[in-house]
Each structure stands twice: as C-alpha cells, then as structure tokens.
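Heads up: the structure comes next, in structure tokens.
Shown here: the complex without one of its protein chains, the others still in place.
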Amino acid sequence: MTLHTDARRNHACLIVHGPDQPGIVAAVSALIARNEGNIVTLDQYSDNPQGGEFFQRVVFHRADLTATMPAIEADLEKTLGPLGMTWVLTDQSVPKRMAILASTSDHCLLELLWRHRRGELPVTIPMVISNHTNTAEDVRSFGIPFVHVHSQGPDKSAAEAEILKLLDGNVDFVVLARYMQILSEDFLAKIGVPVINIHHSFLPAFIGAAPYKKAKERGVKLIGATSHYVTADLDEGPIIEQDVARVDHRMTAADLQARGAYVERAVLSRAVQWHAEDRVIRHGNHTIVFSDRP
Amino acid sequence: MTLHTDARRNHACLIVHGPDQPGIVAAVSALIARNEGNIVTLDQYSDNPQGGEFFQRVVFHRADLTATMPAIEADLEKTLGPLGMTWVLTDQSVPKRMAILASTSDHCLLELLWRHRRGELPVTIPMVISNHTNTAEDVRSFGIPFVHVHSQGPDKSAAEAEILKLLDGNVDFVVLARYMQILSEDFLAKIGVPVINIHHSFLPAFIGAAPYKKAKERGVKLIGATSHYVTADLDEGPIIEQDVARVDHRMTAADLQARGAYVERAVLSRAVQWHAEDRVIRHGNHTIVFSDRP
Amino acid sequence: MTLHTDARRNHACLIVHGPDQPGIVAAVSALIARNEGNIVTLDQYSDNPQGGEFFQRVVFHRADLTATMPAIEADLEKTLGPLGMTWVLTDQSVPKRMAILASTSDHCLLELLWRHRRGELPVTIPMVISNHTNTAEDVRSFGIPFVHVHSQGPDKSAAEAEILKLLDGNVDFVVLARYMQILSEDFLAKIGVPVINIHHSFLPAFIGAAPYKKAKERGVKLIGATSHYVTADLDEGPIIEQDVARVDHRMTAADLQARGAYVERAVLSRAVQWHAEDRVIRHGNHTIVFSDRP
Partner (left out) sequence: MTLHTDARRNHACLIVHGPDQPGIVAAVSALIARNEGNIVTLDQYSDNPQGGEFFQRVVFHRADLTATMPAIEADLEKTLGPLGMTWVLTDQSVPKRMAILASTSDHCLLELLWRHRRGELPVTIPMVISNHTNTAEDVRSFGIPFVHVHSQGPDKSAAEAEILKLLDGNVDFVVLARYMQILSEDFLAKIGVPVINIHHSFLPAFIGAAPYKKAKERGVKLIGATSHYVTADLDEGPIIEQDVARVDHRMTAADLQARGAYVERAVLSRAVQWHAEDRVIRHGNHTIVFSDRP
C-alpha cells in the first residue's frame, strides 16, 4: 500500500491538527474538492469527542500538483486558521532526506539501505555517518556516501559538531541505526530535525544499557525492540513502534541479542517508513500512527 | 474501541457504496455536517481511483438521533441517489439480533455467549438452535433460549423448515458456531439474512470435511481457521477473517483439532463483532473489512 | 500433545536436577530401561556444560506403574543420590489438586474451569475461593465448590487465615486468577504449595497497580501479560509465560484492559497447564520450561 515513486506523483499529504469541533472533516474535504483534489486515503482521530484534540491525515490526488500547491496552501490558511487548526501539506513525490547514524552493527543499517533500494522507503539517503569504519564498503556498494566521524574519548563535542555540520541543511530526519553514542542535549537542541532511534528492549522494560543481559537475568520469555523519537530524556521519547520475539531458558544473553537483531531491523524499518510517509503525528509524549498495517 | 451500549447511543453508522468519483467524501461529510452530526470515525476505500468502486463507513454522533433519522435518510437519498451511490444508515444503539446454530462442540458457542455477556458484542441473541442437546444447560445459564431441532437421517428438509420458521422475522443474521449440518441451497435462498460460518482450516486449503486430518496428512506446520459468509458454494463464500496456529510433527490430528478450537473461537468472534458493528462490506466474493484491529 | 486422563495411565514423570556431569542421561535412561519403562519424551538442559547445573524431564510408560513406583524410587535413590542429584517422580495419572483464588473478574477463572471440563488441564479443582460472590453461580455450574471469603478492610489476616484453613492439606498448588488482594509474606510462608499469579503487564514493565493505565500513559504499542510464581517480592517472582497484544493510540485504558483480558487468560492457562504437567522447574528466580509449544 506504500505509494511508490511513480504512484506518488501528484499526490499530496495533508496533516491537520487542532481542537476537535463539528464540521472539520467536511471543511477539509470540501476544501480538497474545490481545489480539484481526489481523496485517496483519509484517517482521523479525536482523543476526546467532547473538547479533545483532532488529528487528520488525508492523501489526495491533484493533477499538476506542484503548480497548484500555493493556491491550496492559501486556501488551507484561510479555511483552517480561523478554526485554530494547524496543518502541514507535503508533496508525496518529494522524498524526505534521511541520514543514518550507525556504529559497528550492520543489521538495521543494511536493512534500511536494502529496503530503500527496493523502492519501499520513500526517502533519499544523502549520507551514512558512523563512528566506526567496518560498514563503509557495504554502504558504498549501495551507492550511498559513507562518512567516518571519529568519536573516541569522553568528550563527544567535537564529533557532534562535525556531525551537525554534515547534516546542516541536508536532511529532513535522522535515524539512529544502533548508533552506540548517547547524543548530548546540546546536539539535540541544535539538530532541528526529528531523530528516530531503535532501542533493543520493549520499553519501558530494561531502560538503559545492556537490555539483553538484563532480560536474561530477569528470565523474561519475550524480548522486544522499540523505535521512538529521541528526546533529551534517554529512552523516554514518544514510541512509534514495538515488537517482540519469544525466547526461552536455553538462550544466552548473546542468543537474545542475535535473535533480537531481527526484531530491531523490522521495528525500525516500519517506524522509518511510517515517518517518511507522514503517518506519525507526535502529540506530547505520544504518537498517533495512521499506519497501513493490515 | 468497540462502542459499548451507552457509548453507542445517538451514534449512526453510514455505509456508502458506488462508483468512485471526485467529491464523494466532501459530499458525505457536508451532509453529515448540515444534519448536525459529528464524525467519530471515517474509513474509505476505492478499489481503483480511476473508475473503480468506492466504499465508505462513517460513524457519527447526532443528538436526538432517533427523531432525526428520517430527515437524514431523505437528505442521503437526495444527495447520493443522483451520484449512483447506494447507502445504508443504521442506528448503532439498536443491537442486531443474532441467532446461533450449533452442534455438539461448545467452544465457539460459549465464547460468543460469554463475549456477549461481557458487553463486547453489540447484539441480542434471541435463540440458540442445535441439532444436539448437550449444550442446552450451558446456553440457558446465560439466559439465552435454547431450541433443539432434531436433524437425523438424510432428509434435512423438515429440520430446515423448522429452523426457518424459528428464525423468520426474529433475526438480523445467523452464526454457524461449528454447526455440522450442510445447509441446502433452498434454505439459503429462503433465509433472507446473512449467515456467517467458521471453517476449521485456512481456506482455500483443505476445503470440505475433516480438514485437521488432511492437515496432518499433508504435514503442514500451521493450522488455521476461516470465518466467511455462507453461499451456495460450500467453503467458497467471501472471507471475513482468518488466523493460524503453529503445529508440529508430534501432534496428532486430534491434537490439531484441540489446538484449532482456540483459533476458531477467536476468528469467529472477531468476524461476528465486525459484522455486528457494520464493519464488513460484501463485494462480489470479497469483503472490505474496516476493522478496528490496532 | 497433552496426555489425557486415559493416556496418562501408567505414565510417570521424572524430574532430575543437580550438577552437570558426563553420563547422567545414560544413567537415567539405563535406570528406566532396567525398570522396564519405555521413554515417551525426554527433555534436558544444562546451564553450562562445564560445571553447570543439569535439569531433565523424562516421561516414561511402565505397565502396572503404581505397584512398581517404590522399586523405581529406591533405584533412583541408589543411582542418583551418589551423583548429588535430586529427583521427583510423579504418577501422571494422578491429577494435581488446584485451588483457584479469584475476585470479580471472570475471564481467567472461567477459562480455567472450561479448559478443565474439556479435559485439557490434568488437575482436579477442589474449590474456588473468592472475596466476591458474583462468580458463584458460574463456578457451581461447572460442578466446582465455590467459597466466599470476605476480605474488606485493611487487616487481611482473618481472611488469610480462613483461606489457609480451607487449603490446608487439600491442594497441590494455588492459582491467582486475577485475585486482587496482595498476599502477605506470612501467608506465603505458611501456604506450603506453589502459587501461580497472572500479572496484567509484560513484566518487568509496569510493575505494581494499574498497569493498563500506565501503559496508556507511556504510549506503548504492545500490552502484555505475565504468569509467574508468587514470591514475597511483589511482581518479581520467576516468570513462567508471557505474551502480548498490539494496541494503538485510539484505545483507552479501558480498551487496553478489555483487550488484555484475552492475553491474560491465554497466558495463565498455558502456565497452569505446564505446571500441572511438571514441565516447569524453578531455579533461583528463573524457570526452565520444557514446554510442548510447537
């Protein structure tokens, strides 16, 4: 159900958010109709029909979209502004620019590169940045630039500054594909684009380091992975997607880690895809995910 | 996310179906807005944006719904008729009347009765009909009438006539909860309401009798269950829901059957719930299911 | 693969536990062979082949088992004692006696009673004890005694004493089927049989009260349930089984609770079955579960 590059041509995605009130759906769909758009999918959610907040995602087709965008935007401003609604309109044929930060692990990184090559992720990948060099050849074999940013020692500020310089103006979001450096509050304040992480546990269980070791010690029967937006509070950001795998007493912490890698790559891929397709709306420390999961 | 009895008060469900064309969503939502309805959920699907068929399900809240229904229906006729669309408007506070046909097995039957008692199935159950008597006491302990219709011998016409007479005018749909009699074409022509069956295999594998035995013989590693609308073509009706469970070489056909019972009761329950909530639209031999699966 | 009552006749289950050493499997299987037993299933596990601990579960068939048990036990003592191994031999045709403690919720309680009636749980149920009366009629319709033990107010000691008196000498294990009273350390010290609980979260996430509310607040995308042996440390006992279900932003805490009930009854049922079949070995705060999961 992912719209591939060709299929995304002349498709716009409209995200609307604001106080719930009667007639919003009618107002938005009338706006699209009078601008000659044809609605392809429409999702909406209100966290409380009485005085709650309203969220909507509409994908519509409009011939000659690029030329028409300014007029539609003006209409949106005129129509939704007085209702106190905010909105974002994006041209679905313009892929988001996604940078990947990685360390030595290749499972999440290669999965993203491979899905991208298959045409399943509507993004461009201007660069992969790693604090290690072991994946350089793999990354470049996908035709993606690889940049090594050295990050040894306790002071990460030079490395972070170098990364910020590389990203500045070049990316729409950043994915931490098992990047093993904790990003400073200062870095997050400066980066200016969403950052998506994959944590190797079913948060909020096993927050912090070495979750597979902790899982083994607690004797759980399921391990999991969690993809979330990065905030200054470590492992506490809004969760986008989670999944689990069954484990048992025979498995060592290393076995859990090996098994968990498959959960991590799947969970992160789904989160990245939904973000790239404007399916995820952040709301406080929660997400509304208008996923296409069957 | 199921709307419970109280929550369903003053909620209407509108199903719209017809040729896809620009502006339908706007027309429908404007209609709801001008009739002072507030959209709670909206799902839509077009099987082809260019000249395909369009399906929509909208649940909206309208104060004093009962009194307003005729006016809304008139507006629907006036608005959608010219567009060639068909529509059905239902008051969600009026539960559908569901009869259950059963035989000796109790797993699907009791699960439905129990979910109903929990308030999770928005139906009333005017009667359970069985060609056996073993579940009579259980059924009556839920406060549901139990009727035994004897069905021995090759000629089922008397039994079928008796069942038709019991159902006539009293039910909105019928559920075959592991009912082990094949219904005649004549019966199905006369019954006049949808009939939902649970088949004990992942159709179209193992059509016909004894699917667990066939599954054991073929050596499959998954068994399944399928809930579908009953048509004159045995096991060929539109599929509503399916699920599977893992099995292995150690399990006998009897073990598969025991394990499969848990899949059957879950699959049938979901199909019944979605049908009762007007989430299932039949289209040829397919279903569009606007499910609430997360 | 569960051995039903008839199939369990003349079947013994032998659990062996102790320091891993070469030749144990040979010693045990030779012992069974010379006592004319025929091994039906055999599971084993060593947590470290070099100096670790060894665990084995063997089910074997022996004609005229009851008369032969003392001789086999004597042989076990003579053979395994010198190796520093402990062992337990149980006649599989003797069902364990299981008491259930419940409160108002019926989903776990009825599931256990129903599986028992189907012959899927190799137990007898001498009594259900509840601090509420709402499930009395349901329980008795299964032919199981129901005892109400009043438990209001902060001092639970009288209620606990009454429960202990009811259980004393009458049960082999106790199941807390959503029993909403915290058992005192004193009670647990006196009870003398294993106690199995179902916790409504994927432990160790959301320890303590109101886990569905906490899950909603954290915005997780999966909810879970955990069955574990009860210890003096609340929610910290050895985990037997866990499972999860997917949820999304549309669901309220009440929806999570309704959805979670299905996970709870399934997880608790599996844990109870495995315990009743001597498939679970406690080892520190872990379990070795020789499950029959395909």
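Letters A, B and C name the chains as they come in the text, with residue numbers starting at 1 for each one.
To be clear about the criterion, a residue touches a chain if its C-beta (ideal position, glycine included) is under 8 Å from a C-beta of that chain, and two chains touch if they have at least 3 such contacts.
Worth saying up front: this structure is predicted, and the values here are computed from it rather than measured.
J.: So which shown chains sit in contact with the chain we cannot see?
T.: Contacts of the unshown chain, counting the full complex: A, B, C.
J.: Have a look at B:Tyr45, B:Phe60 or B:Phe146 and name the one touching the chain we're not showing.
T.: Residue touching the absent chain, from the options given: B:Tyr45.
J.: Of B:Phe54, B:Trp114, B:Tyr179 or B:Phe206, which residue touches the hidden chain?
T.: B:Phe206
J.: List every residue of subunit B that touches the chain not included in the displayed model.
T.: 45, 47, 202-206, 218-222, 224, 238-244, 248-250, 285-289, 291
J.: What is the set of subunit C residues that contact the non-displayed chain in the whole complex?
T.: Its contact residues with the unshown chain are 22-23, 25-27, 29-30, 32-33, 36-42, 44, 46, 49, 61, 293.
J.: For subunit A, which positions touch the chain that isn't shown here?
T.: Within subunit A, the residues touching the omitted chain are 1-2, 107, 110, 114, 118, 120, 137-138, 141, 221, 246-248, 250-251, 255, 258, 262, 266, 292-294.
Methods note: only the chains that are shown with their structure count from here on.
J.: Specify, for the interface formed by the sequence copies subunit A and subunit B, whether it is same or different in terms of residue numbers shared by both sides, with half as the dividing line.
T.: Shared-number fraction above one half, so same.
J.: Give me the two chains with the most inter-chain contact pairs.
T.: Highest contact count belongs to chains A-C.
J.: Let me have the rounded angstrom distance from the C-alpha centre of subunit A over to the C-alpha centre of subunit B, please.
T.: 37
J.: If I count partner chains per residue in subunit C, which residues reach a count of at least 2?
T.: Those would be 221, 248, 250.
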